[in-house]
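I am attaching a structure below and will ask some questions about it afterwards.
Here the complex is missing one protein chain, while the rest keep their positions.
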Amino acid sequence: MTVFQFLTICDNLKRVLRTGWLLRGVPPSIAENVAAHSHTTAILAYLLALQTEEPVDLPQLLLMALIHDLPEAHIGDIPISAQRADPKIREAKEKAEDNAMQKILAYLPEKLQSALTVAWAAYCKGTSIEARLVEAADRLVTALHAAQLVKTGYSKETFQTFVTHAESTVAELKIPQVKEFIRELREVFTG
Amino acid sequence: MTVFQFLTICDNLKRVLRTGWLLRGVPPSIAENVAAHSHTTAILAYLLALQTEEPVDLPQLLLMALIHDLPEAHIGDIPISAQRADPKIREAKEKAEDNAMQKILAYLPEKLQSALTVAWAAYCKGTSIEARLVEAADRLVTALHAAQLVKTGYSKETFQTFVTHAESTVAELKIPQVKEFIRELREVFTG
Amino acid sequence: MTVFQFLTICDNLKRVLRTGWLLRGVPPSIAENVAAHSHTTAILAYLLALQTEEPVDLPQLLLMALIHDLPEAHIGDIPISAQRADPKIREAKEKAEDNAMQKILAYLPEKLQSALTVAWAAYCKGTSIEARLVEAADRLVTALHAAQLVKTGYSKETFQTFVTHAESTVAELKIPQVKEFIRELREVFTG
Amino acid sequence: MTVFQFLTICDNLKRVLRTGWLLRGVPPSIAENVAAHSHTTAILAYLLALQTEEPVDLPQLLLMALIHDLPEAHIGDIPISAQRADPKIREAKEKAEDNAMQKILAYLPEKLQSALTVAWAAYCKGTSIEARLVEAADRLVTALHAAQLVKTGYSKETFQTFVTHAESTVAELKIPQVKEFIRELREVFTG
Amino acid sequence: MTVFQFLTICDNLKRVLRTGWLLRGVPPSIAENVAAHSHTTAILAYLLALQTEEPVDLPQLLLMALIHDLPEAHIGDIPISAQRADPKIREAKEKAEDNAMQKILAYLPEKLQSALTVAWAAYCKGTSIEARLVEAADRLVTALHAAQLVKTGYSKETFQTFVTHAESTVAELKIPQVKEFIRELREVFTG
Partner (left out) sequence: MTVFQFLTICDNLKRVLRTGWLLRGVPPSIAENVAAHSHTTAILAYLLALQTEEPVDLPQLLLMALIHDLPEAHIGDIPISAQRADPKIREAKEKAEDNAMQKILAYLPEKLQSALTVAWAAYCKGTSIEARLVEAADRLVTALHAAQLVKTGYSKETFQTFVTHAESTVAELKIPQVKEFIRELREVFTG
């Protein structure tokens, strides 16, 4: 029950690769890890927050972005395709992640747990502005990384799905610069 | 619905790393992939079959060993720890894998599907001699690979669990040479 | 002289990279290893066997596919180009591989050696239906993996040779679906 | 001058490896990248902030942790040893990093630049509680990662320097749990 | 102060990756290391020397090529972009490299130091025929490696800069075959 033990688990995220890349032909030696992905997500979530008109709880937003994939330190990155197969599987996956998160947070000294527990619960619920911004950032940086892969030779057809996916997620956000972001993304895939 | 499409999916297994290693500190660039693991499993399953007194359907045994992790080409390697958290999760995981396998097998021309479907069903049921030998081989080669990691500097404490795990699985098999195998494994961890 | 020692050598195949990729510009961190290649070969050999009209000894076929590159666990993967240089070199290479195989098989307890020795001898001879199907599967999955590399940006010109190579090997097999396989392969290289 | 261009540069940090590991024998395929390191730093900085009695500007703290190594996206990770050689070099390195940061921040639309500029300036100055906590977190997670390397076989002697380094940095912080953290770190190196 | 200690440091160059590739999207697992780069540089420097009409001190030329990046074993590869930012930074970088080289050479027994010290000084000065040939070889093999990356799918636009860079460096050398080299390089980028 120490910060040291908790961070030792966080360190695992440096070795969990994002399955979405692997299953589309990116070799493990090239595939992005979850820790690095969470880093970019947090930066973009912050930039999006500066551009929205709604009031945003910035510390919660950043914390949420930093830990939104932390359960993967215990159970790995279960690909979205697995969840689509069956609504019950999506449900079970969400339950597995929640279970994993409870176990991981239990490594923290009690008085440090609450802020993380609150951020995680809000992320899972998905309705607060913080949760929606983190979700949008998550999808946008994934599409941006797909664009990087395309620049190094990967097939536009295969990776375009990430742009479409991001676009549908951010549609509801009223942030002008997100449109520009999507436009620049698209250029990589059509250019 | 062609062999080409089916094998293209099998090829994914070369990029799916075994999560059990990653979550114990083995970096992705070193972690074993599922295709290579299945190869060793099939060889050992065959050698165990030669030593058992029960009659074994060798083609089914080998096919089973070759495809026992094939669903991971769609949904990645969900670690055992995730399953232990909750019996419902174990159930859901099994369902997800079965779903994935159905989808993958559906890529095969119809007349080629049946043998694989039969082998997969028998593996999932787990009671036939073929299924038990494949299960034993799976655990033993995992422990053997753990032993290899220990020889390159990884901690004996962390990886010993794979030996214990293998030992309990093979206990019910009455194959003398399995005992010897376990003894040689143990030597690496205590020597 | 134990199964444990024998499998420890088999485990080497996970670290032997296929030289054909390396010498065409694929970095080691991306190049396929021999164990993973043998896994796909065995699966395809099995599927081809189901489609041929000749009677096939399935256990031997699968065993042959699993061990056909096992000598490389001792002597590495000597590229085909080396053999072409000189018929004497091809001969010497075959002798070196046979030598290596004898040494590796000698690690097995005596009563387990014979099946592997028989399968290896038949593979080397190359005339049985099992040997011809394994050879065909070997070439076809190599070409399929080349196609995967092309999809991630590698040059079609450089890797087309593997398709031509596969095509000439399978020409003598009278299996309709092999033609389809070749056609789908070609599409990747001309599309 | 768009968020897209700015994040494309941030994405570089996933490919910048921490030189401190490389120069102590860790191969590139295993060495931690700067993005992943910044992720863990931000989490620990947050946890330290919860335990200090001084008031902390949490958004600035987190932002600072996320971007404290961002100049390395332009100029790579110049190792500390280079700086020690000569005070003028340390000075020049700091100037180079500042230059790089100005260029990177200039990719952001103007109204998004100021928060990042302020956080960076405070980090460089190094006197605010936020800057000191980020510095402490930076050193502690580096030592924790060194401990992970030791567990996978790397020499205790070589990597102990990171613990000593962390210890001297955090000495001035009056946070009880930091002492515990150091104690657990030490155990890995003496155990 | 032994050859053993000196070579242990040289061995570091196998783990120092060339930053120019990393910052243009090449992942660490693919990026060339400095030792391998120095090897190709030495070979080309020798071939250029055979074609020039000026008298060349061959041992010095080869030694210079072998050690021209040796300071990077201490301070890593500081990218050229960092130096361009500011003339003072270029100056500081050169000083840091010189400092590092003095320290590295100090590991050698005294009587072995002088030849290396002389070669390094001549390289830094940059005016001798040996220094100019090594500089040209350095740029040409870098552009050639960029051409290799382009063949595996990397963007021509991004890497063309290395050809331009090489071209301007070799312009002053009056070696006919260098023109041919540049022409063949260009073909990769325009073909």
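Each chain carries a letter (A, B, C, D and E) given by its place in the written order, and its residues are counted from 1.
The criterion applied here is as follows: a residue touches a chain if its C-beta (ideal position, glycine included) is under 8 Å from a C-beta of that chain, and two chains touch if they have at least 3 such contacts.
Model, not experiment: these values are computed from the prediction.
Interchain touches from the omitted chain, evaluated on the whole complex, reach B, C, D, E. Checked against the full complex, the one of B:S114, B:T152 or B:S168 touching the unshown chain is B:T152.
When you scan E:L58, E:A106 or E:A171 for touch with the missing chain, the hit is E:L58. Residues of subunit D in touch with the missing chain: 25-27, 29-30, 152-155, 158. Counting the whole complex, the residues of subunit C in touch with the unshown chain are 12, 15-17, 19, 22-23, 25-29, 31, 33, 73-79, 81-82, 85-86, 88-89, 91-93, 95-96, 99-100, 103. Of the residues in subunit E, those that touch the hidden partner chain are 2-8, 10-11, 13-14, 29, 32-33, 35-36, 38-40, 42-44, 46-47, 50-51, 58-59, 62-63, 66-67, 108-109, 111-112, 115, 141, 144-145, 148, 177, 180-181, 184-185.
In the analysis below, only the chains that are shown with their structure count from here on.
A comparison of C-alpha centroids places A closest to the centre of the full protein. Separating the centre of subunit B from that of subunit E, both taken as means of CA atoms, is a distance of 48 Å.
With centres set at the average Cα position, the gap from subunit B to subunit C is 22 Å. Rounded to whole angstrom units, the spacing between the C-alpha centres of subunit A and subunit B is 30.
Counting only residues that touch two or more partner chains, subunit D has 29, 33, 148.
Contact topology of the protein chains: irregular, matching none of line, ring, star or complete.
Working note: touching chain pairs come out as A-B, A-C, A-D, A-E, B-C, B-D, C-E, D-E.
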